[in-house]
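Dropping a structure here in structure tokens format, bear with me for questions.
A single protein chain has been omitted; all remaining protein chains appear in their positions.
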Amino acid sequence: MKKISHLAVPYVVWTILLLALPMVLIVFYSVVGEGNTILDVSFTIDNYKKFFTDKDFLIVLWRSVKIALETTVICILVGYPIAYFISRSEEKYRNLFILLVTIPMWINMLVRTYAWIGILSENGVANKILSFIGLGDVQLIHTQGAVILGMVYNFIPFMILQINSSLSKMDNSLLEASQDLGADGKTTFMKIVLPLSLPGVVSGIALVFLPSVSSFFIPKMLGGGQFFLIGNVIENQFITVGEWSFGSAISVIMAALMMLSMYVVRAIEKKNKVDRGDD
Amino acid sequence: MENKKIIQFRNIVKEFDGQVVLKSIDLDINENEFVTLLGPSGCGKTTLLRILGGFLDANEGEIIFDGEEISKVPPHKRELNTVFQKYALFPHMSVGENIAFGLKIKKMNDGVIEQKVMKMLKLIGLEGYENKDVTKLSGGQQQRVAIARALVNEPKVLLLDEPLGALDLKLRKEMQYELKRIQKEVGITFIYVTHDQEEALTMSDKIVVMNKGEIYQVGTPVEIYNEPENRFVASFIGESNIVPGIMLEDYKVKFDDKTFDCVDFGFKENEAVDIVIRPEDLDIVERGKGKISGQVEDVFFKGVYYDVTVETVEGTSVTVDMEVVKEHEITSADGKEKISANDFYVDIEDMASLDEKEIIARADAQAWNPETDDYIAISKIEYDLKEELGSYSIKFSTNSGTAIERKIYVIDQPYVRNEKANEAVSAFNFYKTVEEISESVALDTDLKTWANAQGWKLNNEEESVDIYVSYDFDPEEVKEGKYKVTFSTEGREFKVNTTDFVEVGTEVDLTFFPEDIHVMKKRVF
Partner (left out) sequence: MKKDKRIFGKFIFSSAMIFFYLPILYVVIFSFNSSKSLTSFSGFSLEWYKRISESSEMMVALYTTIAVAVIATIVSTFIGTISAIGLFKSNKLIKRLIGQINDLPIMNPEIVTAIGLMLLFITFKVERGLLTMLLAHISFCIPYVILSVMPKIKSLDENLAEAAMDLGATPWQALYKVIVPQIKPGIIAGALIAFTMSVDDFVISYFVSGRGVKNLSMVVYTMSKRINPSINAISTLIIVAITIVLIVINVAPVIRRKIDSSNAKEKHFLAKKSKAPTIMVVAGALLLFIFSFNFFFASGGKYEGKTLHVYNWGEYTDPETIAEFERETGAKVVLDNFDSNEQMYIKLANGESYDVIFPSDYMIERLIQEDMIQKLDKSKLDFLDDIYPGVRNLDYDPNNEYSVPYFWGTVGILYDTEKVSEEEVAEQGFDIFRNPKYKGETYLYDSERDSFMMALKALGYSMNTQSEEELNEAYNWLLDAVETTEPEIVTDEIIDNMAQGRKALAIMYSGDAAFAMSENESMAFHLPNSGTNLWSDAMVIPKNAKEVELAHEFIRFNSSYETTIKNSNFVGYTASNEEAFDFLRTDKEYFGEIDAYTPRVGYEKDEIFHYDEEMRKIMANLWSKVKILATSK
């Protein structure tokens, strides 16, 4: 090893082979015609046409985005106060609280989702509690609510951790300065804390929205077989239907959509950039 | 005009986790004053300021602000504003928005706000900056914005928490004048926290010197400088020579075995006191023409003046023999290992603390591979020491059996006591090779180690005294034989600031006027 920069060489090769090439392949498959081999190639944009001309697929896409947005909004509304509470706690408790939020993420996502099946099912705990307080027997499992609950459950820790880290980074003297200048608690929160924690909220949104849009096992496990989101469509194309070209095309569309939304999110973040000199 | 008290601290006590950081502070601050809280970090000055700002609650006591008790009033309702240490400018707002923040909270009319903001920008010399991003400003500019943001609210008192700490020296000086100018212009009370005595002296109308949670002295800069109340204040403010002495009677003080006239009175007869003489009040004169005699030790050029150190009382010293001997390493049979060590002396009283590590260090025992110059560990030390005077042999050996034998001389080493200077010094004779001396990279330190030279206070053996080494051989040219090495302490030194140059080593006298002597009560810290 002559220079330290040579250490990166193996990984450069690795990124090209195992990170970049797969993406190239997806794009490639999405524009080739019939056949699952690369030997007989004929290029076509039929797959994209098929997606954008069939209103059913657009409905699925729209529905996935809508559910992901709902999930994200709930995560912000619920996650923010929790993160705020954690960041305003005493130092020794703060680490404990963060640990408590993190531990569930260590336990397999499928296992945790599976547990909700039992809780939400017809005679499950949730229903028992509901009938105990007089709300009677309600269909909980296999509903949109169950899917959103599953997504919120799985992804809200990301939101809490992101917001918490941007709140904790905030210089306490800013809050004191605001009070010093005559702002009460509420005004300080609205004018200083909230705007300054936005970058955390924004990266939290990215971490919640992204997996929510593409998730396919949460809708499948909690929504039932009739609950079809864009992730399920892709899975279906590859696992059951076997139309890889079309599946690849949907993947490309979804990836593009995500990149676009990330770009927008980052642009907003840049605009609100507050971290002086640390980028 | 009678000065009206705007702030009165009454018996303020503050504890953090059982640790007292403010011990019953009483302090009055007048209107239109520039007051500085001065003290080293951890003295409680910032805590006091934060209690006044409302960001901390005192455990006890009350604060009277403009005639009203305010300890229960939340910060946003107090009629004072703060300039924070790192400015705490809101990064998501422009310069103008930052300054307007407080006014907007008060729901002032937009036109009025704009006018006031513009006026402030003019005051701080940043006209036209209202739409700039605060994060893009320089430190000095941010500083000004922070001041403007506070002042625009027309507080009765402005609190400044080490506001110049983050600026470079030149800018800091500029801002000192700037701050003073602003204070005069707006005519309100500034309470300024700093640990920089120069800053305090430059700007303040009144300085409050604090240490360890207590107020040591309150006064104008001149009072604080010329008449410090105790040793701490004297040493914290400016450079000073502080010597212990005895107040014989009014106007007569004795130090360093001499009696001098002074202007101080009101002490008990023969009361132990501290005496301070500022360096600029001392003058160097020819031998025989002054009050104290001494020798010039150091001269440093400081630009306008020379900073001269004059030693008036010699230190304590002890001289030992250094025996320079032949190369005496032993080479193993196969020639692959070499080992060397020295004889050494040890005081019978130090026997108890003599362990293997200490022995290796004192004997400077080493083993190495002559080809690669790699060091080899000394794995075995055999010796038979008794706590009796005498000489004992000791054998160092390596893993592969290369060994060398040396002697340890256990002696009862006398030490030199100096009752006048309250100190003692001791050192041992020692053996060294030419090579060891010429190869030493820090000979003074090595000599001290080799001779095991130590100095300590007579009244407190734990307190060590710095030792200086002097010798008259040339380390590069040293040959076998006996050499004298002297270890000595510093003695009494006076700092003198003078515009006249003197040669180091000159025998001189020091002179001063009776009023230059300032006698202070001893204070237990």
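Each chain gets a letter, A and B, in the order it is written, and its residues are counted from 1.
In this text, a contact is a pair of C-beta atoms (placed from the backbone, for glycine too) under 8 Å apart; a residue touches a chain by one contact, two chains touch by 3 or more.
The structure presented is a predicted model; accordingly, all values stated were derived computationally and were not measured.
Among the chains you can see, which ones touch the chain that has been omitted?
Per the touch rule above, the missing chain touches A.
For the chain not shown, which residue from A:M23, A:I45, A:M190 or A:A267 touches it across the whole complex?
Considering all chains, including the one not shown, the answer is A:M23.
Go through chain A and note every residue touching the omitted chain.
1-12, 14-16, 18-23, 25-26, 29, 36, 38, 56, 59-60, 63, 78, 81-82, 84-86, 88, 97, 99-101, 103-112, 114-119, 121-125, 139, 142, 153, 156-157, 185, 210-211, 213-214, 216-217, 221, 223-229, 231, 233-236, 238-242, 244, 247-248, 251, 254-255, 258-259, 262
Note that in this section only the chains that are shown with their structure count from here on.
Can you give the whole-Å distance between the Cα centres of chain A and chain B?
56
Flag every residue of chain B that touches chain A in the complex, lowest number first.
53-55, 74-78, 81-82, 84-86, 88-92, 101-102, 105-106, 135, 149-150, 153
Quick one: which bits of chain A touch chain B in the complex? Just the residue numbers, please.
Per the stated touch rule, the residues are 171, 173-174, 176-184, 187, 191-192, 195-196, 272, 274, 276-277.
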